[in-house]
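Would you mind keeping the following structure in view while I ask a few things?
Every protein chain except one is present and positioned as in the full complex.
First chain written, first letter: the chains are A and B, and each begins at residue 1.
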Amino acid sequence: MSDTAVVETGDARVPVETLDTRTSRRRFLRNGGLAALSLGVASACKPSATKSPAVAQQGAAAGTAASQDTSSVASARANADAMDAMHEKGIKAFPAKTAGLGNQRLEPVMDKGVKVFELTAKKIQWETEPGHLVEAWAYNDQVPGPQIRVKEGERVRVILHNQLPESTAIHFHGLELPNDMDGVPFITQPPVKPGESFTYEFVVPNAGSNMYHSHHNSAKQVGLGLLGAFIVEPTVTTVNDHADVDEVLILNDGAHGYTFNGKSFPATQPLVAKLGQKLRIRFMNEGMMIHPMHLHGMHMTVIAKDGWPVPAPWKCDTLNVAPGERYDVMVNCNNPGTWAFHCHILQHAESDHGMFGMVTALVVQKDSKSIA
Amino acid sequence: MSDTAVVETGDARVPVETLDTRTSRRRFLRNGGLAALSLGVASACKPSATKSPAVAQQGAAAGTAASQDTSSVASARANADAMDAMHEKGIKAFPAKTAGLGNQRLEPVMDKGVKVFELTAKKIQWETEPGHLVEAWAYNDQVPGPQIRVKEGERVRVILHNQLPESTAIHFHGLELPNDMDGVPFITQPPVKPGESFTYEFVVPNAGSNMYHSHHNSAKQVGLGLLGAFIVEPTVTTVNDHADVDEVLILNDGAHGYTFNGKSFPATQPLVAKLGQKLRIRFMNEGMMIHPMHLHGMHMTVIAKDGWPVPAPWKCDTLNVAPGERYDVMVNCNNPGTWAFHCHILQHAESDHGMFGMVTALVVQKDSKSIA
Partner (left out) sequence: MSDTAVVETGDARVPVETLDTRTSRRRFLRNGGLAALSLGVASACKPSATKSPAVAQQGAAAGTAASQDTSSVASARANADAMDAMHEKGIKAFPAKTAGLGNQRLEPVMDKGVKVFELTAKKIQWETEPGHLVEAWAYNDQVPGPQIRVKEGERVRVILHNQLPESTAIHFHGLELPNDMDGVPFITQPPVKPGESFTYEFVVPNAGSNMYHSHHNSAKQVGLGLLGAFIVEPTVTTVNDHADVDEVLILNDGAHGYTFNGKSFPATQPLVAKLGQKLRIRFMNEGMMIHPMHLHGMHMTVIAKDGWPVPAPWKCDTLNVAPGERYDVMVNCNNPGTWAFHCHILQHAESDHGMFGMVTALVVQKDSKSIA
């Protein structure tokens, strides 16, 4: 991350300390010395500076240290520098600015004690990473759709306006609603045709990290972005409901590529906490593949599955989240620094051009002004 | 589901109430009013009724509400109606009749205290959905093979007759048998050649939801249907062993497509329970992919993994079942209605032609004559 990079999380602008100032110069120089030593041995064996890069690479492929002569090392170094420059560029760009931000909390309008949320589904253009625009089908111009956050027992009305070229409907995934509010066309309701609207209204029956998404032509419609978080706070809270930081991380792998909350690295948003804070992360998989999420530096304690508290919280650093699943975890942010946080199916996170897709960072700040 | 659809579960014929009588007319009409309002605004902006559908669609692709004019809405509506008709047709056909029913309980013949089951493996034609015939390799003409259900400690003999064009063998997946009964050719027994038979005999060592399947050229043979449930009831029962309804749901994704108990939607069988009943579902994955099973309307409590009671039952609405795994769950059927129940890898469950593959329903009936 560059000297001037800042971490934007809502209205907070968080300066990110550069690598240069954090890395131990002493260690790196010592390493350089060791490298020179080991290379000196190799060079002494086979000085053949006229070898072409291709020949040198064949030599390297022979799998012996002796084959690494001066020219092959120089050639490898040049190739490595070119590759590394691409990797560095991606990381320095993080968190990159893009148009649009999903998962923004939607404030309800009150109507005689009912919390009313309006969702308009329509086609938009969505920027998943700088300069990369994709067609999205979105609620209220956001991917993921706006975050709905209510409390167990509250009366809620969700009005869906369909401005899509297809029929649609909303399923409240995880909420144990009356059957006619379940959002499955031809089973629990008619499809909501293009140009029509439909009103869902119910008393919120159960707490937890739930989702809402299309349940009509859903492989396509959810893949294009018709999804969002539906968080229900419990009436009886526990220690976990008083996290210092509470984040939703929606995983997707549909038409928009590998995304966290609708964005691909380097446009993903970092999670930020201060040293000693408790961070709650609500993972939600709206994609078609598993994503084993790996956090560096600290473990995660799983406290809920599909919104239901687990009977015995368990620890992990790699949490396999399958399509449709949600997991709530707590992280005790006791290790300062900028920590890679990514899907461990490495093809979802890195190519020879650098990190992409399902990568973000957890930044644990020593104080309010700098990291680690 | 149509007015005349009936849910057949064994000998019970269960009338399924139609959507029309269940849907609130009042709500739908109110929705229509809202839709007209929102469309009126859009139409007023850009009246251009001469646009062709193609042009209209391009306009819609521009991603602005203003581009949705009268003709584009009409065009979208026509396209949506055509798509919806396909979706509706599939759901109205559910549960569709097909020839053949797998997982039927096989009654043993008693031989001096030994429960004897005969299984004949051979090629058959199998109807996975109406009119769709596939080659299957089946035990006793069923896919899945007949359900074997015995009790811990009983002596069991399974006689396998091989009428296939390949050798085969049976592995009792999950049973902790003596080594020579384990069913792995060249490791624990010779392959059973075409035309030959082989007899397995053992005292059932452990309780739980287990399976039997070919362990020879198994990627092909299991994929073609040589598999079945082997349920072992415990000698010491708990409350979970007295479920009101006890169902096996075998997931597969091999040569026959995405199936539940050998059938694809709309030919899958619904699960049916009365309001207030306890339903036990025994998931078994005999396929090559994970299938995160999502139940609408009620959560599932996981009580066993691979036949072993879990130390601390946990709740979920989406249960990720991997190849070879079994999970037993309990559902407290306290929410009346017809509930979608499907794999949440949406490509295994829905296309733009409607639902297919790994979709069924849990029907929770208010009384013995009608649903919800």
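Just so we're on the same page, contacts are C-beta pairs under 8 Å (C-beta built on N, C-alpha and C of every residue); 3 or more make two chains touch, one makes a residue touch a chain.
Just so it is clear, the model here is predicted, and its values are computed rather than measured.
Participant: Among B:81, B:154 or B:306, which one touches the chain that has been omitted from the display?
Facilitator: Residue touching the absent chain, from the options given: B:306.
Participant: May I ask which residue of B:197, B:332 or B:351 touches the chain that does not appear here?
Facilitator: Per the contact definition at the top, the residue touching the missing chain is B:197.
Participant: If the hidden chain were put back, which of B:77, B:216, B:256 or B:296 would touch it?
Facilitator: B:216
Participant: Which parts of subunit A face the unshown chain closely enough to count as touching?
Facilitator: Against the missing chain, subunit A presents residues 1, 19, 22-24, 27-28, 30-32, 34-35, 38-39, 42, 57, 60-61, 63, 65, 68, 72-73, 75-77, 79-81, 83-84, 87-88, 91-92, 290, 292, 294, 296-299, 311-318, 320, 335-340, 344-347, 349-352, 361, 372.
Participant: Can you name the residues of subunit B that touch the chain not displayed here?
Facilitator: Within subunit B, the residues touching the omitted chain are 122-125, 135, 159, 161-167, 171, 173-174, 176-180, 182, 184-199, 201, 215-220, 222-223, 288-290, 305-308, 310-312, 320, 322-326.
Following the convention adopted for this analysis, only the chains that are shown with their structure count from here on.
Participant: Express in whole angstrom the distance between the two chain centres, defined as the mean CA positions of subunit A and subunit B.
Facilitator: Chain centres of subunit A and subunit B, defined by C-alpha means, are spaced 32 Å apart.
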